[in-house]
Structures are given as structure tokens and as C-alpha cells.
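Note that one protein chain is taken out, while the other chains of the complex remain in position.
What follows is chain A.
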Amino acid sequence: MKPDNRLLTILALLAGLLFLSPVLYSIWMSFQTATAYYTGGFEFTLDNYGRAIGQYNFARYLFNSLLVSGLVTLIGITVATMAAFAFARFDFPGGNLMFGAVVATLMIPSHISLIPNYLTLAGVGLLDTYAGLILPAISNGFAAFFLRQYIRGIPRALDEAAYMDGATPLKVLWRVIVPLARPAILSMGLYIFITEWNSYIWPLVAVGDQDLYTLQVGLARLYRINPGEGPIDWPLVMAASTITLLPVIAGFVLVERHLVRGITMGAVK
């Protein structure tokens, strides 16, 4: 639908620019030298990106973030989809109780589980490993709950038709449920990816080895480089921020259509 009021269009554009202004400002800032920034001038440079990637190891952090967020998303969405299918379609002893437990996890602040998770992973020797970053995040109660509700909306007769056609429960899930729940699964996938990408506290606690730092931990450390030796190098920090931001924007653009459909599903018949 196109707005028919020119004033409304201009106001909407201004509002959009207002929301985007911090991002646009940080990108603009990332292309100038620190000297020019502090003297109020402008001098274009790509050096901040070069230093962030080379000198400050952001290429490694980017790889770590992509690996950890990618695997958490892949494993997390698989686990959540299978759990949702079981909760939506099978009656088994304790099923309702288990689903209640899953929903209850949504009400527990994540920081409460920080110390138990730390002690557990320390106990099994998984601190300072990729597994230590990934495993605590693969179970996502919200995704399981959301997908269960979505799957319950898919007619059960489709499952039954597939069983009559000769499908096993796993085939029904893979060939019937997953294709039909794709908008919801992709929406949840993006949600898990963004949540994990932005995760800061757990990677900070679970990892001491700099080679396992994720972007968020690396970015926070940029503020603390050379403390007491002059002002913070904001153009460098903004270049690192832009590197952190770009994959999320790219991911959003890729699945935006499905994400919007996922959010609005059920709103209209």
C-alpha cells in the first residue's frame, strides 16, 4: 500500500533516518582517521578496517562468531523443530509436564543459569572450547514453544495421509511438517542466530583464549586496548562495529520475506 500523502511520506523517511542515524554515523566515522576525527575534520581511510581485521584479530573473531552462531542456529532449530513436532503431535506420558517445563524456562532470566552452566562445563572440561560456547545455547525454549504452536495449526490429516502413504514419523516431519512450517522455522532460525550473534556475557565467561573470542567479546576489548594511553580510537571501534553488524544485516535481508510472514502468520485467514 502506498501512502497517498506526501507529507506522510516525508515524515516516514525522516523517522527512518532518525532510527538509522546511529548506524549511519558509526559507518561514516569508521572511514575517517582518528586524527581527523579528534580535530573535527574529515580524512577518508580504509586503514581502520585493515587494522581491525589484521592487527586486532577481527577476522578470527568473525570466523568464530559465524561458526558458533551458525552451529547454534543449525543445531538449535533442529532440536526445537523435533521437540515441537513431538509436543504437537504425540501423546506420551509426562508430555504436558515436559512442555510446561519448556515454557517455564522462558520465565527464568538467562543470567541465573550462568554460574550453573559455568560449573557444569568446567566439570566436563569444555571451558575454552567451541563446544563450550555452543552447547549451552542449543536448547531454546521459546523456539520450541513457538514452533509447537505453529505445527498444531497444520491439519493432522496431512500427517495421517503421509502415514497411510507409508511414511515413518521422521519422514512425516521432514517431508510434510518442515516444508509447511518453513516460514516459522526460518523466523526462529534468524531469531536464534541474532540472539547468539549478540551474545556477550556467556562467551566472555566461558572463553579465556583470545583465539576463541567472538566479535562481541573482541569489540568490548577494543575499548580497553592501551588503557591510560590517550583517548579511545573511535574510528577503529566503529570499523569493528560495522564488521559486527554486516552479517546480521545480510542474514536479515536473506530471510526477511519469511520473517515478516512468520511474525504476521495467523493474523489473517
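The working rule: contacts are C-beta pairs under 8 Å (C-beta built on N, C-alpha and C of every residue); 3 or more make two chains touch, one makes a residue touch a chain; residues count from 1.
We adopt the following convention: contacts and distances are computed from a predicted model.
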Listed names "Chemotaxis protein CheA", "3-hydroxyacyl-ACP dehydratase", "Hydrogenase iron-sulfur subunit" or "Sugar ABC transporter ATP-binding protein", matching UniProt entry of the absent chain: "Sugar ABC transporter ATP-binding protein"
Residue of A:L180, A:V205 or A:L245 touching the missing chain in the full complex: A:L180
Selected residue (touches chain absent from view) among A:L18, A:L97, A:L119 or A:A157: A:A157
Touch criterion as defined above, residue of A:E43, A:D165 or A:E256 at the omitted chain: A:D165
Positions on chain A contacted by the hidden chain, ascending: 91, 155, 157-158, 160-168, 171, 175-176, 179-180
